[in-house]
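So the structure is just underneath, and the comments pick up after that.
What you see is the complex with one protein chain gone and the rest in place.
And now, subunit A:
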Amino acid sequence: MADKLQFDLVAPEQRLFSGKVEMVVVPGTEGDFGVLPDHAPFMSTIRPGAISVHDENSVTRTFIYGGFAEVTPDGLTILAEEAIALADVDATQIEKKLGEAREDLKDSSEEAEQADAQERIDKYESLLAALAN
């Protein structure tokens, strides 16, 4: 392939990736989509899930907890609210945290705490789902 796609992955507290890749598959709210070089201008929200970065016959997967993707002629930019490299994730630990969050949900009586616990459950569940794939 002659051209490569400029891909930027940024989270609020840091830039996670910036460089040229062959293809990125993004979990959009209305379905996954792959972005190749010279993609038409496009913008989408992202559902929690893993993005796959394809380059040089290898695939790197990063878990994204919601955010936005913007495709311009300059390349693809993902504004992630939170991003975790799937290679760094330990499934058993996440399951433990998921269990803790479920406990918290049961134990807490305040609405704010419950919402917080529910949010954590959703996050860990989608993270585990992304791991399973």
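Side notes on the structure shown:
Operating definition for what follows: a contact is a pair of C-beta atoms (placed from the backbone, for glycine too) under 8 Å apart; a residue touches a chain by one contact, two chains touch by 3 or more; residues count from 1.
Methods note: contacts and distances are computed from a predicted model.
The protein name that UniProt records for the chain not on display, among "Fumarylacetoacetate hydrolase family protein", "ATP synthase gamma chain", "ABC transporter permease protein" or "Oxidoreductase", is "ATP synthase gamma chain".
Among A:22, A:55 or A:70, only A:70 touches the chain that is left out of the view.
In the complete assembly, the contact with the undisplayed chain comes from A:79, out of A:25, A:79 or A:105. Residues 8, 10-15, 18, 28-30, 33, 40-45, 68, 70, 72-74, 77, 79, 81 of subunit A touch the missing chain (whole complex, contact as defined above).
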